[in-house]
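Okay, here's the structure, questions in a sec.
The complex appears here minus one protein chain, its other protein chains still in place.
Up next, chain A:
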Amino acid sequence: MPPELVERQGGSSTDDSAKALAGLDALDTPTVNRVPWWRRASSSVLPPVVALVLIVVIWQVVWASAVLPEFKLPAPMAVWDSFLTIVADGSIWSILWTSISRAFLGFAIALVIATPLGLLVAKVPVVRSAIGPLLSGLQSLPSVAWVPAAVLWFGLTDATIYFVVLLGSVPSIANGLVAGIDQIPPILPRVGRVLGARGLASARHVLLPAALPGYLAGCKQGWAFSWRSLMAAEIIAAGPALGIGLGAYLKNGSDFNDIAAVFSAVLLILVVGIGIELLVFRPLERRVLRARGLALS
């Protein structure tokens, strides 16, 4: 007698089935190991701190051994003092604000341009074959290369800076979105279609959320490129209309042979870059990946 005939008749066998199912669910559900926060913190915070301390120690030792002249390699304390000077006279805030506000505005404009561009390249074959290679090519072209042309076109104004920043970050963000869309498992758009998603609804409910991890990776890279391009532009294009950002501060240090200021500027640029990555992109990415079960614990 086939088992389904028995099952179709009965209340008690339905209960059995429910219990079997509950048992299976309990056995098969993936278990999650929760690591206490302090252990996670110690394993993620301790190693970089130790590395940083080591680097400073090595730096101090090399400086003390005096293999390099003082005007080439400053002591860690001299750099710290130089940093304290701009903190004391308050100029650090205007320097940081000038650069960071530019980077953010530039990045925001880049997002607005790159997102529809990426969608077009990913979904319209003609557009892809027309400008896809160009977009990848632009990504490998250092955006500093645009500074001379931008200075000729726009003069020493903010427009020059933004132009360079956009050319640095738009290709990264657009390419990230294209990669994100290309990597969507084909079954998902298909399911979307079967469930009734067409056109814009499909983009909103299936395509964009599915491409989000790749898009976010592109944004992260786009931010790095826009920060990098901004510094290059600020170092090369200096003028009264441009104010003093981190790049100009670095250039001034170099012009005055003040190696301590140069070091403190480089470190500041590094700290801001890493800080934005850690405070903005890392948590965002972690949240997106964890929701999909993709994040490494």
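Here is the rule we use: a residue touches a chain if its C-beta (ideal position, glycine included) is under 8 Å from a C-beta of that chain, and two chains touch if they have at least 3 such contacts; residues count from 1.
The criterion applied here is as follows: contacts and distances are computed from a predicted model.
Asks: Would you kindly match the missing chain to its UniProt protein name, picking from "NADH-quinone oxidoreductase subunit J", "Cytochrome c oxidase assembly protein CtaG", "Integral membrane protein" or "Sulfate ABC transporter ATP-binding protein"?
Replies: "Sulfate ABC transporter ATP-binding protein"
Asks: Using the touch definition up top, pick the residue from A:V79, A:V121 or A:A210 that touches the left-out chain.
Replies: Looking across A:V79, A:V121 or A:A210, the contact with the absent chain belongs to A:A210.
Asks: Go through chain A and note every residue touching the omitted chain.
Replies: 1-4, 7-8, 14, 17-18, 20-22, 24-25, 28-30, 32, 185, 187-188, 190-191, 193-197, 201, 205-206, 209-210, 212, 288, 291-293
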